[in-house]
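Note that one protein chain is taken out, while the other chains of the complex remain in position.
Which chain is which? They are A, B and C, in the order written, and residues in each are numbered from 1.
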Amino acid sequence: EAFLAAFQARIDAEEKIEPNDPMPEGYRRTLIRQIGQHAHSEIVGMLPEGNWITRAPSLRRKAALLAKVQDEGGHGLYLYSAAETLGVSREQMTEELLAGKAKYSSIFNYPTLTWADIGAIGWLVDGAAIMNQIPLCRCSYGPYARAMIRVCKEESFHQRQGYEIMMTLAQGTPGQKEMAQDALNRWWWPSLMMFGPHDSDSQHGDQSMRWKIKRFTNDELRQKFVDATVPQGEYLGLTFPDPELKWNDERGAYDFGAIDWDEFWRVVKGGGPMNRERLAARRKAWDDGAWVREAALAHAEKRRARREATKLAAE
Amino acid sequence: EAFLAAFQARIDAEEKIEPNDPMPEGYRRTLIRQIGQHAHSEIVGMLPEGNWITRAPSLRRKAALLAKVQDEGGHGLYLYSAAETLGVSREQMTEELLAGKAKYSSIFNYPTLTWADIGAIGWLVDGAAIMNQIPLCRCSYGPYARAMIRVCKEESFHQRQGYEIMMTLAQGTPGQKEMAQDALNRWWWPSLMMFGPHDSDSQHGDQSMRWKIKRFTNDELRQKFVDATVPQGEYLGLTFPDPELKWNDERGAYDFGAIDWDEFWRVVKGGGPMNRERLAARRKAWDDGAWVREAALAHAEKRRARREATKLAAE
Amino acid sequence: MGAAATIDRDTLLTLLLRLADDHLVLGHRLSEWCGHAPMLEEDLAMPNMALDLIGQARALYTYAADVEGKGRTEDDLAYLRLEREYLNCLLVERPNGDFAQTMLRQLYFAAFMEPFWKAAASSTDATVAGIAAKAVKEVAYHIRHAGEWVVRLGDGTEESRRRMEDAIEELAPYLDEIFEDDPVTVQASAAGIAPQPSSLRPAFDRIIGPIFAEAGLTFITPPYSQRGGRKGMHGEAMGFLLADLQHIQRTYPGATW
Partner (left out) sequence: MGAAATIDRDTLLTLLLRLADDHLVLGHRLSEWCGHAPMLEEDLAMPNMALDLIGQARALYTYAADVEGKGRTEDDLAYLRLEREYLNCLLVERPNGDFAQTMLRQLYFAAFMEPFWKAAASSTDATVAGIAAKAVKEVAYHIRHAGEWVVRLGDGTEESRRRMEDAIEELAPYLDEIFEDDPVTVQASAAGIAPQPSSLRPAFDRIIGPIFAEAGLTFITPPYSQRGGRKGMHGEAMGFLLADLQHIQRTYPGATW
């Protein structure tokens, strides 16, 4: 009790918690779950975008997409490292992902059907991710907060790139504009779902707020995202697939329609169009790569043994 | 000795030899080798054409190509059956093919690079095959002769289809015409090589002629093919890649340039562009399909056992 | 069917394109096996079925082009639409997987099309009736051939049984979509042109039931179904299929082949 109170006092004083500091088991578990999910999302998120690398429509776009997917792998690496400071190994986390026990962002369970989806993912999905992540740069857990600073910088670059793809399409041929509109139609609602259930239905919200792992509620962040994004879409001359979307002068914010929570839960629970395939792709990569990882270990062991032998011989 | 003379007398009298007839071991071995090679050629020959089925440029052509490749599988079946009458199993022949011990027509070790290659294969490769095969319809070994009658009918349909593809291209856009010319350039010499070495260098020629397995020499057939094909190519407005090709009034036949026998032997011995890949593809199909064949056997065995059990119970 | 309400041109066109795309795409998938089948007999049987499917697709596209009345040809419709305009169900575009999955997919589609064509044989639309009369015989062979394999593999070795079970699980989410009614099928059915997909489920079950029983396999109802194909929302494998299918047509616009 005294420990919990002292811990909360550190949090309230905006002190950063560091790996070797004592921390409540719930705090540790919450962070491991959240950082792990976040890392998995980066990894699984490589797949829908990777789907378009070989078909990117110009060399410039191909290079940018390669760089982006590489950045996502990098984010996965920092985040796994941040989680490892809490006493869980990357291997453990990977196994949980592959066993279907750990979650990742549900948005990646939708397929990328056209090139415009690459634009929409950058603009909307990375845009929503940034809304979630900027406050995480001030998260109470030091390693996570520091990882997020780097991640956020790159994400906002990706977001601008995505918007620029949408802009090019929206200003392009009628076919390109249609492609952009279609992508917005398909990605808009899933992007809003990225912020999670309404605050009234959210499981982990309150305690995370007290521990300053989270700093805003799901609904607050969702509203911020809508308010930031709608003018961008209007500037592109695209229409949001929500007849109820309109500016509310009184609230100083956009009103928007009801989210289809049935769809949300269906996708979270495994019923999205790509859930099976995303996990299958990750499992296949992991299984097909087993011999490579084993060989790397075996080689490292041989080297070590040889070094030892040389040292012994020299003595 | 007396047996050999009697056998030769039957051959000379144009009697057909049938499976249960006594025959010299050399006759049997020659036929097994030749029919086996012929069957393997049909099977391996499905690969270069199969390469274009998913990319055929119109539905009509796609259907025709599917039908053609299916016919080739069918020819493989009859020919394996004909060889089986000589006491060798299809499985045995397949294993020899996959082990790289049995030959197949070297022409299939060239890749199909453009759609025009499908036309060129039909026109030239099937055309050359027919030249070889028509006399085989009168081969002294009955089952082989009868198989060849059916094969020849279908092959000549394929040959006309191939020529029609070339015609369409030759009368098409400049790009299509170029594609047709390029295909002729690449397939002409390998087609001439299909008739095998010059008579002076041919190993099996004389004895096969005496046994009426063969009825014309390699060079005779090659000349027939050139004489039949050159006017067809000229009608298309295409140019043969042989500056020495010209009509010889005296011989009443076309003269043509020297064949690159180094290339011929290189491809025969495994050095063609596709030798490795053709065998690898066949091996992969065979290995990947092992569980299917095993299951079919196991199921047949289960059915048989169940039938037996029912019969016993009924007694 | 029976009532003689009318159908508008766009609805009929949509109906025909859905059917044509189903057949084209499944034919494409089957043809990918060409030369790579587990045994020579299957190197004959699979192109044979693919040929039936491509033939049916041709008849359907030709009629669709006719109905559309814009001077497009079967090839324009088959080759020159955008991915989002292809209306095939998701089942037919699923990657081949192994031979078990390919045969099960084939059986499912054929067991749906057989009652479909039987009903469509008495379509008020003479062209549809004509296509159906021919197709119904072909599809009976597909059921027999694929069904025999499902039995052999289900009741074969331990491995083949595991693979069949995996295939059942893999394809389960894509089955409900083919039986889905919507305004297009409602109108087509009211006009006596083609049956409501949902009405074919009992016949489908009567085909699949005995085959699964003989194979010792259990039909599963998946927790979630996938839909979207009829609205042009495909899986990620579809774009690569179309890249191959369309490559030459796109590379040489306007050429005749």
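Definition applied: a residue touches a chain if its C-beta (ideal position, glycine included) is under 8 Å from a C-beta of that chain, and two chains touch if they have at least 3 such contacts.
Owing to the predicted nature of the structure, the values given are computational and were not obtained by experimental measurement.
Visitor: Considering all chains of the complex, which shown ones does the missing chain contact?
Guide: The undisplayed chain, in the complete complex, is in contact with A, B, C.
Visitor: Looking at C:82, C:129 or C:203, which makes contact with the chain not pictured?
Guide: Considering the complete complex, C:82 is the one touching the chain left out.
Visitor: Who touches the missing chain here, A:70, A:239 or A:310?
Guide: Final answer for the missing-chain contact: A:70.
Visitor: Using the definition of touch stated at the top, determine which of B:84, B:164 or B:182 touches the missing chain.
Guide: Residue touching the chain left out of view: B:182.
Visitor: In the full complex, which bits of subunit A touch the chain not displayed? Write them out.
Guide: Where subunit A meets the chain not shown: residues 43, 46-47, 50, 53-63, 66-67, 69-70, 73-74, 76-77, 80, 90, 115, 165, 168, 172-173, 175-176, 281, 284-286, 288-296, 298-299, 302.
Visitor: Need a quick check: the contact residues on subunit B for the chain that isn't drawn.
Guide: So the residues of subunit B touching the unseen chain are 48, 51, 55, 111-114, 175, 182, 186, 266, 269-271, 273-274, 276-277.
Visitor: Extract the touching residues of subunit C with respect to the undisplayed chain.
Guide: Within subunit C, the residues touching the omitted chain are 82, 239-240, 242-244, 246-247, 250-251, 253.
Quick note on the criterion: only the chains that are shown with their structure count from here on.
Visitor: More contacting C-beta pairs: A-C or B-C?
Guide: B-C
Visitor: If you average the CA coordinates per chain, which chain's centre is most distant from that of subunit A?
Guide: The chain lying farthest from subunit A is B.
Visitor: Taking the mean of the CA coordinates per chain, how far is subunit A from subunit B in Å?
Guide: Averaging C-alpha atoms per chain gives centres 57 Å apart.
Visitor: Which residues belonging to subunit B are in contact with no fewer than two other chains?
Guide: Subunit B, residues with two or more chain partners: not present.
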